[in-house]
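Missing here is one protein chain; the remaining ones are kept as they sit in the complex.
Order as written gives the chain letters A, B, C, D and E; numbering starts at 1 within each chain.
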Amino acid sequence: MTRVDGRKPDELRQVTILRGWQEHAEGSALISAGKTRVLCAASVTTGVPRWRKGSGLGWVTAEYSMLPRATNTRNDRESVRGRIGGRTHEISRLIGRSLRACIDLAALGENTIAIDCDVLLADGGTRTAAITGAYVALVDATRWLGRPAAITTSIAAVSVGVVRGEPMLDLAYTEDSTADTDMNVVCTGADGFVEVQGTAEGAPFDRAMLDRLLDLAMFGCAQLTEIQAEALRGPAPAGPARPEGTR
Amino acid sequence: MTRVDGRKPDELRQVTILRGWQEHAEGSALISAGKTRVLCAASVTTGVPRWRKGSGLGWVTAEYSMLPRATNTRNDRESVRGRIGGRTHEISRLIGRSLRACIDLAALGENTIAIDCDVLLADGGTRTAAITGAYVALVDATRWLGRPAAITTSIAAVSVGVVRGEPMLDLAYTEDSTADTDMNVVCTGADGFVEVQGTAEGAPFDRAMLDRLLDLAMFGCAQLTEIQAEALRGPAPAGPARPEGTR
Amino acid sequence: MTRVDGRKPDELRQVTILRGWQEHAEGSALISAGKTRVLCAASVTTGVPRWRKGSGLGWVTAEYSMLPRATNTRNDRESVRGRIGGRTHEISRLIGRSLRACIDLAALGENTIAIDCDVLLADGGTRTAAITGAYVALVDATRWLGRPAAITTSIAAVSVGVVRGEPMLDLAYTEDSTADTDMNVVCTGADGFVEVQGTAEGAPFDRAMLDRLLDLAMFGCAQLTEIQAEALRGPAPAGPARPEGTR
Amino acid sequence: MTRVDGRKPDELRQVTILRGWQEHAEGSALISAGKTRVLCAASVTTGVPRWRKGSGLGWVTAEYSMLPRATNTRNDRESVRGRIGGRTHEISRLIGRSLRACIDLAALGENTIAIDCDVLLADGGTRTAAITGAYVALVDATRWLGRPAAITTSIAAVSVGVVRGEPMLDLAYTEDSTADTDMNVVCTGADGFVEVQGTAEGAPFDRAMLDRLLDLAMFGCAQLTEIQAEALRGPAPAGPARPEGTR
Amino acid sequence: MTRVDGRKPDELRQVTILRGWQEHAEGSALISAGKTRVLCAASVTTGVPRWRKGSGLGWVTAEYSMLPRATNTRNDRESVRGRIGGRTHEISRLIGRSLRACIDLAALGENTIAIDCDVLLADGGTRTAAITGAYVALVDATRWLGRPAAITTSIAAVSVGVVRGEPMLDLAYTEDSTADTDMNVVCTGADGFVEVQGTAEGAPFDRAMLDRLLDLAMFGCAQLTEIQAEALRGPAPAGPARPEGTR
Partner (left out) sequence: MTRVDGRKPDELRQVTILRGWQEHAEGSALISAGKTRVLCAASVTTGVPRWRKGSGLGWVTAEYSMLPRATNTRNDRESVRGRIGGRTHEISRLIGRSLRACIDLAALGENTIAIDCDVLLADGGTRTAAITGAYVALVDATRWLGRPAAITTSIAAVSVGVVRGEPMLDLAYTEDSTADTDMNVVCTGADGFVEVQGTAEGAPFDRAMLDRLLDLAMFGCAQLTEIQAEALRGPAPAGPARPEGTR
């Protein structure tokens, strides 16, 4: 079966990760997966939220958003509507949870890293691209902070789904919108699961199909892990000057 | 290993479902699962949202909320804070998606059913209890509407998790808050999966543990399906008078 | 003249008060008055709002809300609309003022009691039922706190109105919505007035009618005071464990 | 007993009413009662809210607000805070209800009159001054509309209270803030009651005191009714040009 | 060419400034420019916003608003809409910036002056009238505070524009709404520019026209400076009692 863009069912879209694109941030990455493009920035601040003070532990949080015209038709800004929508909330929480799974918060010290994932162009898989790119920005932020050991594993994410009865990897928007089942999977570099979120949009899926989807997702995440490692080779981009006392 | 309330690892809490508790609603159910208590109401209105008009299809939507003192310490009302939190948004969307999986929207006709799930008392598993109870309210609403055939299967949900290394069914609050992995599973009465949402709160989980959790969840949902069927035996409670033209 | 539910003009609906229904709260009461059902919870926290600190005085506050399907047709949630409506504000303030009239704030010490009144089912008189039930929850909260002497009198409330020219006690919804005059009266157990709020919805009312309505209200409140006393006989339900230092 | 400003217990403050102060409005009045000053504007629009269309009835609504520095210390604007406070809501609703009591909505036709009461200077009794002034603006608006017969009676309001044990008429701010009981009474020109809102701020009040307060309020309203009549003598100020089709 | 109200192109409307109109404020002025009427109040508080503490510098801020019926047709309140509109924001910021240009913040000490400009009646030029009036209120507030030397110059503002091809001073509403170019200019009493905001509403304007508009604006501001000086002759109105420690 041929896919809309000629890929095989178990084939990822082309993924590129550019580090340091947002020059002011302590870590940043512009990730492209096909026509999905997400700008990820990691901002370091000394100190932690009030409820965490004195614990010796750091904190990592995330926010996701989409530019109004990232998609086929323009969406109103959430700032103009005056409220964050449910989908945005849900994805922001997912990204934050996923990234906290690769961080040793004690090794981070009482510092906060805020991850911003802004979708510049959307063609499906924006939340998983955001997680995959944010990991790279996060690594650079810990390096900038002089605490690279706070990273305990790597984190990558990919979508899988059932399209016209067949399991497929890394769905593009037109595939995603017609899929019977849509699943987002977040894995560590050591084949552990961090998040499994599967939804039957059409017919329910059975246990056998679930197994095939999980296989595909693990296969995809392993490749993304390599692409991340490649991107992270070489020194971190310059980044802002290091404030006194943050190390 | 003994659990906090003496249950076995694969044992559900005691579940009761009372139909018709909110007398004005077209369908309603008060579900208790241990010390978790959720009031579910299904409200029927003729017509559908604007984007759906003329499609011949109905619509089912859901909202979840918690009374301020459902929990151990009082939470501020979201109405007072002026915004819905991310968790509430996420759960409302989950309930809506889950229930739409058991409805033939064409057979429903251009009618809307709004499900309200209000947690009166919370001791873990509120979102899964809400789904399980809401299904019963939804069935009564379709009966009231004279369209019982719109229900194509049954829907039940349960939480599972890994507590101190061991997989367990139907977590109470103290278990949930210390679990390494927390998973909510929504199944049809025919063993199909509608939603699988697993999160590693602590260490990542591997494929073998994921399989054990899915086994447990299917086992629990099968029992909940029977309890629902039992509750639905007998005529629907009276409910409000049927407005002209809704059939 | 017969009333919609067969009562005499000066007859209350059947009232029941169940203590301890919301197990986590320091005090709680589920009050039913006919088909009106309100869940009242009293939450104790050590300390007072900032503007009150160091005064040696406690604080009592209240919030009122209605479940979306408590009424005949579903109402949008105020949390979803993003703002509290005028009616809700007004009733919350009324409940708070009324309950503060039975409390010796110095005897309460620098503790805060937050009263939540959530209407589960509505058939008129929800604000007066809320006050009558909240008083019971408040008493249990002061007992839990070991400060029963902070209660200086009892508080009960009832509605009266002029329906088709005749004064009536404890209006049901269909009566209330056609009444010419609607009055809510809050009394102490010692026949003192705490609040008198009368509104001519149709024709203005004269001094003689006002006198008859006040007579009826005092008659009703006296009965409610007895029902409260009866409910409060016997020990308080268990409630949550007492935190250190709250006594 | 002497009052803070030398008045007798049953003496009103000096009241003046200037018509036409807000030149663009169909009716307007600047009312001063001592150092309380409220600008009342009545705005006529053709048509009624959607829920009222085709009924043949008009509608009257009201909004109350206070300038930030109307009081001794500056209050934040509600527009800046992003929400209307409970007190504002409550008073706006009171003014609207009170004025609807003097209007024959059928005689008004399907027109809407929006009353705006903005407190420019506050020294107690702002809500009652607002009602008393708004009545004058409303009369001019009905005259402008060519429908003076829509006014069926006059409406005036005054506060009364128990200060240091003694009933007093028309409380100034320093009296109001120390009163045991505070009552706002709205009367028609024919001695009918439209609203009676009494609150025990300190000790509860008994039936005898309630009677004395009602006497005082009726005495005060009768005088205000005369001041209104005097102000309304003579032609209405010019006002805006009459749009076609509103008569 | 004759103007709508008979003025010459370079003629100001009649301007009057009444000090002390809002008795509770430390400084206040009611300014009328033709049928535009703005109430300006300056509120002094000891201390500065957090980000400014310990700097030894004071702060001046401003808010602008319009009564709903200040204009020809009623506008919804921004408090009711729940958000401040862009125009209001823009004008508030302009007023604040303009007034800070005449203040020596070190000489003010760590005190904050909040300026409120509320438009009671609008006939064009409300923002420039607000600035011109607010300056007078600000001077009285610094006098009240015992720090008159904090005022380093005077500030006045006026609108100019191109109406039917001709440059004109101090536009009334009907002129403003048909102008090709609309410019607001804020000057010091020493002919310095503080703000120049010109907008081509219709055709772009060329450099020569810009020069003519600037000439007109300087001519108008010089006259307003004299009117302000005249108003400020004589002692400040009484104002509130001076709190201890503010000098």
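The rule is simple: a contact is a pair of C-beta atoms (placed from the backbone, for glycine too) under 8 Å apart; a residue touches a chain by one contact, two chains touch by 3 or more.
Here the structure is a predicted model, which means the values were calculated and not measured.
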item: Omitted chain's touching partners, listed by label; value: A, E
item: Residue among E:Ala106, E:Ala203 or E:Ala229 touching the omitted chain; value: E:Ala203
item: Option touching the unshown chain, where A:Ala41, A:Val60 or A:Ala200 are the choices; value: A:Ala41
item: Among E:Val80, E:Ala101 or E:Ala222, residue touching the chain not depicted; value: E:Ala101
item: Chain A residues touching the omitted chain (full complex); value: 22-25, 28, 35, 39, 41, 43, 45, 63, 65, 67-74, 77-80, 82-84, 88, 114, 116, 118, 120-122, 240
item: Contact footprint on chain E, counting only the chain that is left out; value: 83-87, 89-90, 92-93, 97, 101, 153, 183, 187-188, 190-200, 203-207, 210, 214, 218
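Methods note: only the chains that are shown with their structure count from here on.
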item: Smallest count of steps, each to a touching chain, taking chain A to chain E; value: 4
item: Neighbouring chains common to chain B and chain E, by label; value: none
item: Equivalent interface positions on chain B and chain C, same or different at half; value: same
item: CA centroid of chain C to CA centroid of chain D, Å; value: 29
item: Where chain A and chain D are represented by their mean Cα positions, the distance between them in whole Å; value: 59
item: Averaged-CA centre spacing for the pair chain E and chain D, given as whole angstrom; value: 32
item: Chain E: positions in contact with at least two other chains; value: 82-83
item: Overall pattern in which the protein chains touch one another (line/ring/star/complete/other); value: line
item: Every chain pair meeting the contact rule; value: A-B, B-C, C-D, D-E
